[in-house]
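Just one protein chain is left out here, and the rest sit where they should.
Moving on to chain A:
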């Protein structure tokens, strides 16, 4: 497990990898931590080598989205996201999470499944595997399992019913992020030449889709009995009036906040994924990441409780 230590990224390392632009604001876009395996195989060139800036591969696609984010910012200027008394739109304080409720083992047919609500964002995660590689055998890796993620949104998940075809750019991107997050957390080396499928569906969307998916999928993976290094907990944070806001809801996300999504392995404090599409002054980045980590640790506590309770229920059923 030495490599886990090597994986541990601290904030200065991240800062070094982030492009600082002419005006001293940073656009993190997406920083992905490649799976453990690729870390080990890459040259040990310090932490720098372990981080792959997805801006190279995804930069073009994401850059297109930036003006869109800006235009939103203009439209939604009408909402006061944080009142002088320190309350947010929905009555939470800055660091408070939404109410998290979860159940494991919701489907019998799948190997593992979980349903998770974070406020009004609701997601269903289902895990199959590990099993033999389906389809082309050439995808198989000789020393570890392939993780296959698929993200989708229900047609009824948003305010307006909308057909969402598979494989549109947004969901492909999200699938890739999920895949990379779980490659960093699942101990894939235990299952060489096999495949693990993770399917996540957003049933209702109210901000923080990525983090809810990660949290739900974690529970599903645990339910499937696949060993992981730690829970992967994710949370978004936004930055308003010099204050980081934890776990943004949709109104806040679209209200022109620079938001950052972070997936964390809480026990070791390792960052599995860090993503930010908006621009932010580099001085604030550290505070924001700090707040995101605290929020993720909060989520992990809830997940842990859910798992323990589930375990108790299951064991009482089997009479142990």
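We take it that a contact is a pair of C-beta atoms (placed from the backbone, for glycine too) under 8 Å apart; a residue touches a chain by one contact, two chains touch by 3 or more; residues count from 1.
Just so it is clear, contacts and distances are computed from a predicted model.
K.L.:
Which of the following is the UniProt-recorded protein name of the chain this complex doesn't show: "Protein RMD5 homolog", "Exosome complex exonuclease RRP44", "Proteasome subunit beta" or "pyridoxal 5'-phosphate synthase (glutamine hydrolyzing)"?
P.N.:
For the chain missing from the view, the UniProt record says "Exosome complex exonuclease RRP44".
K.L.:
Which of A:102, A:123 or A:249 sits in contact with the chain that's absent?
P.N.:
Considering the complete complex, A:249 is the one touching the chain left out.
K.L.:
Write the list of chain A residues that the hidden chain touches.
P.N.:
Residues in contact with the chain left out: 22-25, 80, 83-85, 87, 89-92, 96, 98-99, 119-120, 159-160, 206, 249, 251, 279, 281-283.
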